[in-house]
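Take a look at the structure set out below.
One chain of protein is taken out of this complex; the other chains stay put.
And now, chain A:
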Amino acid sequence: MFRDLLGLVIDLDLLDRYGWRFLEGVGVTAQLVAISFTLGSILGLLLGLARLSNRRALRWLSGAYVYFFRGSPLLAQLFLLYYGLGSLRTLWTDLGLWWFFREAWYCALLAFTLNTAAYQAEIFRGGIQAVPRGQREAAAALGMHKVVTFVKVIFPQAMIVALRPLGNELILMVKASAIASLVTIYDLMGVTKLAFSRSYNFELYLWAAVLYLLIVECIRRLWAVLERRLTRHLRAGELQPVQTTWLSRMTKSVLNPNAQ
């Protein structure tokens, strides 16, 4: 019954042949993006702090890094890492790193991490700069250590400003990850190209389009929930609607397992 309905919209034969591969492709894309975005935000935060450092050398270096990675295409960066660094085989063998630069997967992860770190550095920098000066001064007046001030006072407030642009950056990463298919990685885009080269059925590209749009929409929804949660103290006075969708219940229990 369900299959019959599905058959009205898509080619069932094609679905049987490539359906699982497409789902695997989605998995690969998700992994690629999740890993590089997470590593990229750690590096990005450090770079963002370096951009605001008192040391001129640190400011200059991080500035040059950000300028380079934001000013050139990700495609060129990926090729530079995979083909360029990958060509220095003797060097990597001597350093014991050949296993890393030999694999397209690691190179793509590295390229995406370095690239998103540059964009996230600017987001974190903007967020940190948006925290009013008085917050830092008040923390200093209370005798708080610099690190504690950052972790407890500055960072949480910076995140409120940074959250939305970070969500946009995550979506941009999902889209940019399609480039990985050009270095033999079978992410969603790679699977699509492979299947198309075998079947010459254009419908496959439309499946990929729908799947990408679904991924992006899921991230947008998730981010809206995150944003509501991070800014809940700002709405303390207003009446909070009772959320009863399964998504909000699930995210609530994931984010805050103790509160029932």
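Following the convention adopted for this analysis, a residue touches a chain if its C-beta (ideal position, glycine included) is under 8 Å from a C-beta of that chain, and two chains touch if they have at least 3 such contacts; residues count from 1.
Keep this in mind: contacts and distances are computed from a predicted model.
One chain of the complex is hidden; its UniProt record names it "ABC transporter permease", one of "Lipid kinase", "Peptidoglycan-associated lipoprotein", "glutamate synthase (NADPH)" or "ABC transporter permease".
Residue A:Gln77 is the one among A:Ser41, A:Gln77 or A:Thr149 that touches the chain not shown. Screening A:Leu85, A:Ala104, A:Met144 or A:Ile160 for touch with the missing chain picks out A:Leu85.
On the side of chain A, touch with the chain left out of the figure occurs at residues 67-68, 71-77, 79-80, 83-88, 171, 174-179, 181-182, 189, 192-193, 196, 202, 205-206, 208-209, 212-213, 216-217.
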